[in-house]
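Dropping the structure in here first, questions after.
One chain of protein is taken out of this complex; the other chains stay put.
This part shows chain A:
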Amino acid sequence: MDEPDTEPPLVVVPGADSSSRQLCFAWGPAEVLVCETLFGRAGGSRSRSDGAGAAARALRDSVAGTEDRAPSSSRVFVVRRDQDIYIQTLRKLFNESHGIFMGLQRSEEELAGKSRKAQLVQVSKNYRSVIRACMEDMHQAAVSTRDPALQGQYSTQVSILSAMELIWNLCEILFVEAATAGPLLLRLLDWVRLHVCDVDSMVREVLSSESPSKHKLFWNVVDIFVLQGRMDEARHLLSKEASANPTSMNMYKILDDLMKKMPVPSLSNTQTLTELELKWQHWHEECQRYLQDGTFASNPHMESICKILLGDEDAILEKKELMTTWYHFLVTRLLYSHPTVKPMELRFYAQSSMDLFLGGESSPEPLDMILMAAFEFEMHQVIKECSIVLSNWWFVAHLTDLLDHCKLLQSHNLYFGSNMREFLLLEYASGLFSHHSLWQLGVDYFDHCPEYGRVYLELHIERIPLSTEQKALKVLRICEQRQMHEQVRSICKIMAMKALRNNRLGSALSWSIRAKDAAFATLISDRFLKDYCERGCFSDLDLIDNLGPSMLLSDRLTFLGKYREFHRLYGEKRFPEAARLLLTLMTAHIAPCSFWMTLLTDALPLLEQKEVIFSAEQTYELMRCLEDLTAGNPDKQKFQDDDVETTKVEMLRLALARNLARVIVKEGTVEGS
């Protein structure tokens, strides 16, 4: 699979005028951006919007008309690959199959042999029942809608789904269950009865009529029963004919007897294949005798039935319209000529059946080729053909995963690194990610792609639009569970910035706590402090007052919390504690240097109180801080410009000196100590 076998189809982007302008494009994670450039056509080849590469499968593209009318009136188009995920009724398929997929991945591998196989067959059946349920819903939708375009779309979907179920069922019989000679035929018969040609309506019509045996479709129904090996039902109908037509009673009895005695493979091991073959040979000879004796000569219908029983190909081919498909013909042929067919022999019969049936009039359709590949046991061919024909990766991804669990696919390494199962799952999941809600399913699929799943997930998860906080929380949880720390940080930063822009400081803080982002917490605290300096009071007190241990996330945040505490203590008139706190803020270097002036100014009222609050030690500390502050600014220019600043400094010096004087006296007296 090194080169694409088919030419990638030309995709015309409606509205993009590629005849007069050159188009440029850029790949996105799930879509292609196509843009008209300013360059006219230089006579070169048209740039195609789908790129090249080994991944060129048939793409059904849909265009979301995102038009950006720039002044030069060039437009940007978003070309998306997978439009199926937007079909409402298929969502059930995606969701339910996700559940089955997860169940399969988690199922215990300890079960070996028969029980494991039974488990896998059950999984396959579950998938099929989901497809059927979806078909039902789609059918209901098609019936109930009034819009003919929608109706057409739904009907097409129904036929696609039914084809998928047909293929899956055959794969289940041949690959998952790996039916052996004997049961194989029974399974194939079930398959044909279930999927090919709708007998029930005909049967109802015939049975509900006055005299069924006179109905024009009567013999059709009998024939189809015989062709499908439904002997009991055929005999039941024939008895009606016999009772209506006593002259043929003799013929009927013989035919009935033959049909009753026909040996069929059984599911239980009551007889070996050799026994069956012997019995069958006997029975075949008996039929042959009756035919050659001319027992049925007077009734052409019964004669043809007898010929069918003998496996006469021409006789069976005469009923072509009833069987409608070559695979029905194949199974009927096998039933009446080789009931003990082995799986590996199927390919020969399949090829010849198709040739005989189609007879050169019509060529095989894609579905026929897929089924043929299945009969030939070419699993890879089946998957390849399906990938080309179907517009969505759902089918091949899940089928390949199931076959991989059956240990049937050799690790067929594709040249770009991963094996086929992983490749298909990655493609499918990537398609899911472009959907606003189904991306959650995609996460689990990526988890089960051992080689590239994580990388893909990392790339995709950052591009999910986070429209509400709840969605952001879900994405975060996914990232945290998988230790994707980069993505956690980046998402939290995005949300925190958004919150900050909307002035929701509390939200911003809670996002930075989640990411343990100290830098951002510092940013937020600076914002608070700035607000305080401008307004003179704190906003969002409920937040600052209740920071709790998260205060320790960043130094600035701690400072903010403590500073607010200082204000509170001051408000409660607990001055000594307030003073101590203030001093700690400065000496422990929690406060940023830019804020020292403010802190010292806050100390002023404490210094001016009637009672002495600061001790001598503390006053010395304060003076030292003040000197540190002013010494750091040798630029006299600054002070000359700023009268307020100089006044403040002088007032502080004065207050400190006065306080020092008072406290020395106080501490020196007998009462004060």
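The working rule: contacts are C-beta pairs under 8 Å (C-beta built on N, C-alpha and C of every residue); 3 or more make two chains touch, one makes a residue touch a chain; residues count from 1.
As a convention for this text, contacts and distances are computed from a predicted model.
Taking the options "Checkpoint protein", "NUP43 protein", "SKIP_SNW domain-containing protein" or "Kynurenine--oxoglutarate transaminase 1" in turn, only "NUP43 protein" matches the UniProt protein name of the chain that is not displayed. Residue A:R501 is the one among A:R146, A:K216, A:R501 or A:R535 that touches the chain not shown. Shown as candidates are A:L358, A:L473 or A:I494; the residue that touches the absent chain is A:L473. Only one residue in the set A:E136, A:D312, A:D526 or A:D540 touches the chain that does not appear here, and it is A:D540. Checked against the hidden chain, the listed residues A:S337, A:S352, A:S550 or A:T630 yield one contact partner: A:S550. Seen across the whole complex, the unshown chain contacts chain A at 88, 91-92, 95, 98-99, 102-103, 436-437, 440-441, 444, 467-471, 473-474, 477, 481, 501-507, 509-510, 513, 539-540, 542-543, 546-550.
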